[in-house]
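With one protein chain removed, the remaining protein chains of the complex are shown where they sit.
Chains here go by letter, A, B and C, matching the order in which they are written, and residues are numbered from 1 within each.
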Amino acid sequence: MLYREALNRAIDETMAADGTVVVLGEDVGLYGGSYRVTEGLVAKYGEERLIDTPIAELSIVGNAVGMAMAGLRPVAEIMTANFSLLAFDQIINHMAKYRYMSAGKIALPMVVRFPQGVSRQLAAQHSESYEQMLSAVPGLIVLAAGDVNYAYHALKYAIMSDDPVVFIEHELLYNKKGEVDFDADIDPFKARIVKEGSDITIVSYLKMVDDVMEAVPQVEKELGKTCEVVDLCSLNPVDYKTLEASLKKTGRIVVVEEDHKTGGYGAQITSWAAEEMFYSLDAPPIRIAGEDVPIPYNRTLELAAIPTPEKIAKRIAEWGKTNGL
Amino acid sequence: MLYREALNRAIDETMAADGTVVVLGEDVGLYGGSYRVTEGLVAKYGEERLIDTPIAELSIVGNAVGMAMAGLRPVAEIMTANFSLLAFDQIINHMAKYRYMSAGKIALPMVVRFPQGVSRQLAAQHSESYEQMLSAVPGLIVLAAGDVNYAYHALKYAIMSDDPVVFIEHELLYNKKGEVDFDADIDPFKARIVKEGSDITIVSYLKMVDDVMEAVPQVEKELGKTCEVVDLCSLNPVDYKTLEASLKKTGRIVVVEEDHKTGGYGAQITSWAAEEMFYSLDAPPIRIAGEDVPIPYNRTLELAAIPTPEKIAKRIAEWGKTNGL
Amino acid sequence: MNKLLAEEIYYNMVLGRTFELAAKEHYMAGDISGFLHLDIGQEGFSVAAMKAFEKGDVFTTYREHVMAIARGMDPRAVMAELFGKAGGISRGRGGSMHLFDPSHFFYGGDAIVGGQIPNAVGCAYARKFQGSEDGVMVIFGDGASNGGAFFESLNIASAQKLPLLFVCENNGYAIGTKITRVAPFEKQAKKAEPYMMTKEVDGMDAVAVYEAVREAQELIQAGHGPVFLEAMTCRYEGHSMSDPGTYRSKEEMGICKSKDAIERMESYLKTMYGLTDTQLQGVQRRAQATVDDAAAFAAAAAEPELSELFEDVFCKERVNASF
Partner (left out) sequence: MNKLLAEEIYYNMVLGRTFELAAKEHYMAGDISGFLHLDIGQEGFSVAAMKAFEKGDVFTTYREHVMAIARGMDPRAVMAELFGKAGGISRGRGGSMHLFDPSHFFYGGDAIVGGQIPNAVGCAYARKFQGSEDGVMVIFGDGASNGGAFFESLNIASAQKLPLLFVCENNGYAIGTKITRVAPFEKQAKKAEPYMMTKEVDGMDAVAVYEAVREAQELIQAGHGPVFLEAMTCRYEGHSMSDPGTYRSKEEMGICKSKDAIERMESYLKTMYGLTDTQLQGVQRRAQATVDDAAAFAAAAAEPELSELFEDVFCKERVNASF
């Protein structure tokens, strides 16, 4: 099953099971979603539950907040992460805060989904990642689907959760193939050990997990050591328990993210490692991240702006060698 | 001179010297600014240069971008940080990116100023800090004025700079008194050593610098050691050279910020320390920050949500003691 | 308007003003802090609108104490909220700008100018979807009528034919900025004309407001789609307690106060139903007693526990299960 099909199925099943689930966004209905995530659903559930909205992101999220207040379970799609900036007031000042400000009187069972990241030459206004901004907002759950099975289970959870959830997808994952274990009991807040290993903990999420996995054989060969690869899955809250266990075993941590290095999300993981796990560290915790530049259109420059499997492998091997591995 | 007077003077002098400087925002003209920063300027420069705008933050920044494209030097005021979220599309997708996307053809000599932080019981929609979000955007300079003298010089620099600058003020600093050395040659990108010391580097910015300074005597007494207090001043770019020199001397670093701990700006400073200065560290680098909750109205809860001089002193002393100081 | 209703509205207006005056005093005494936006001068609108739109959901702004009380929320719980106490309607976490009570279909209490309007649109969508006929009322100021959230909402509510009553409470000012300095015209209903039926009402005339809102809700209930109502009002105080309000002349304020909605309602009750000054004073005393009681309650109420700082960030079940 493709990643986008897994997402589609998660929405489909929750819509079938719960008549209060509605989907809204640009081209989500008749068009089937610009990444085909909602394909076929309007035929099943009608235009009242697959709501094609105008290009008005502030309203898309703002309306979803109001729907949730009134007892629906809206799933709002923002076509691309960059456009979500137009809705940041509704996401941060409203969606994240009504429950707290109302002392729990108002619950917002809603999801805001969007794809993010560097795709293929979409340039600076269509290539960004906002997990660092949104994971810093108390009151929001932030899930990042880097895996087909996780995407299915986590989205179902998100839709049926009574908390507001930001659900992040990656533009390059929609056609990724994977197995879905429909009966599995997945805790969406638990980090996923993608590969076990004993010498280096590599933490990542979304598409970078795949790039890390591609880099690992090279690293292991060069260093003669094994890597443990962790997909964070939930970016807020973070499953620090899993990270702690892994780090205690390996003594070394590398965080790989696609976003710009300055201010990127990964800083809080290495910062946590330094603050909470200092005496378990056998080497400086490092971050491999994108360059501090807007994303350029030219393909060579674009690839130079973000981590690639080659760059990841090279950097980890170098760091390992200069730090006693 | 008060902090707000220093800001006023910086704007006044640049407006007098350069006829292309214009100020725009809600109540900045006839009313004089809701924190009185632009008081008296409309009488001097007229309504065409002190532009009262409607409550439309997206347009305030968006119009400033257009003005800058056309050769003016707009200084846009957003009344409170929270409202800047409505302008995040213009700040991040436009203000930060036009120079890069146009290969340098378009320069945006403009400033977006706003006060942020926890003031006194303004509750969740009026008490936030967005330096972590905005410092992560390539193409934006982010300056944070924690000091009266710096406020004056840095704002003058910001207005006359050809780069887009986000200039952050703190709500509780407007009536802070300080000396301004008008003839000083201040590099706005250089961190300010507020107090020298040899055992602990405490890094902070904005109002927390004052809280740290209040906490330091207690810390020094309890530990029998001296603290070096650094005001970052420029949040992007960061003056890592000054931090490096201090850290090499002290071997210990504490970052104090008002914002929520999860995802807060400080993570990238401790993360940098762990990654780049690992072998100089004699203790885990720690962060003292706000709780991961929206800011509540009740005063006791509000103070419980953020660092205070007492909490800062207590935490640093504890950490010092358990880490060999 | 029948006598019972007129008396009820009058009582609530007096209650509202008395409440606001007490809040002002307690602000100056330091019992209340933060931003306090008083509704003095605008009570006629606030009370009549709430009473007229009794059934249906209401969304409004930070200037909402009087509306909350007229809606049926306990003045004790409202005053305690202003005091930041645990007995407050939002347990002291929201304060003056964030009064919420879904049991009264009252959704705040939003302090982002215009921010509540898209929420009301979504709520109206949900009500239509759920088959409820009463509709939703969203109240906002003239200042909010210049923001993207407002405009997008007019367009969407119209395109989706939602049961939504837009009410612009036009007091002529956004803090210190006169509406005509930042918009091309004074009356904001003009902006809604391409999208829906619009109406203007004298917001200083509670009876007229009541009727206009009833009429508008009836149109909505009949499936007419959204309606826009503009109520011209006047605030007597500064924008909030921190605004000295020097931008309005004495003359302007004089004209403004000469239309006092409470006095007008008193005349109405006297003329239409022969109420006497003694009877009106009785109402005033009753209001005063209620406010005194609310203030005493608020003063005596407990502070929230420190542990409440961490409550309701997320829903309890999940937090317990997963953190």
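Going forward, a contact is a pair of C-beta atoms (placed from the backbone, for glycine too) under 8 Å apart; a residue touches a chain by one contact, two chains touch by 3 or more.
What you are looking at is a predicted structure, and each value in this text was computed from that prediction instead of being measured.
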item: Full-complex contact with the absent chain, from C:26, C:65, C:85 or C:191; value: C:191
item: Contact partner of the left-out chain, one of B:14, B:38 or B:59; value: B:59
item: Absent-chain contact - pick from A:3, A:45, A:83 or A:272; value: A:83
item: Option touching the unshown chain, where A:125, A:226, A:280 or A:323 are the choices; value: A:125
item: Contacts of chain A with the absent chain, listed as residue ranges; value: 26-27, 30-31, 34, 52-59, 82-83, 86, 120-126, 291-294, 296-301, 304-305
item: Contacts of chain B with the absent chain, listed as residue ranges; value: 22, 48, 51, 53-54, 56, 58-59, 61-72, 74, 89-90, 93-94, 98-107, 138-139, 141, 161-163, 187, 189, 237
item: Positions on chain C where the hidden chain makes contact; value: 146-149, 151-152, 155-156, 158-159, 181-185, 190-191, 193-195
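Note that in this section only the chains that are shown with their structure count from here on.
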item: Taking each chain's C-alpha mean as its centre, the one farthest from chain A; value: C
item: Cα-centroid distance, chain A relative to chain C, in whole angstrom; value: 40
item: Touching two or more other chains - residues of chain B; value: 58, 82-83, 86, 123-125, 291-294, 296
item: Set of chain C residues in contact with two or more other chains; value: 90, 93-94, 98, 110, 112, 148, 313
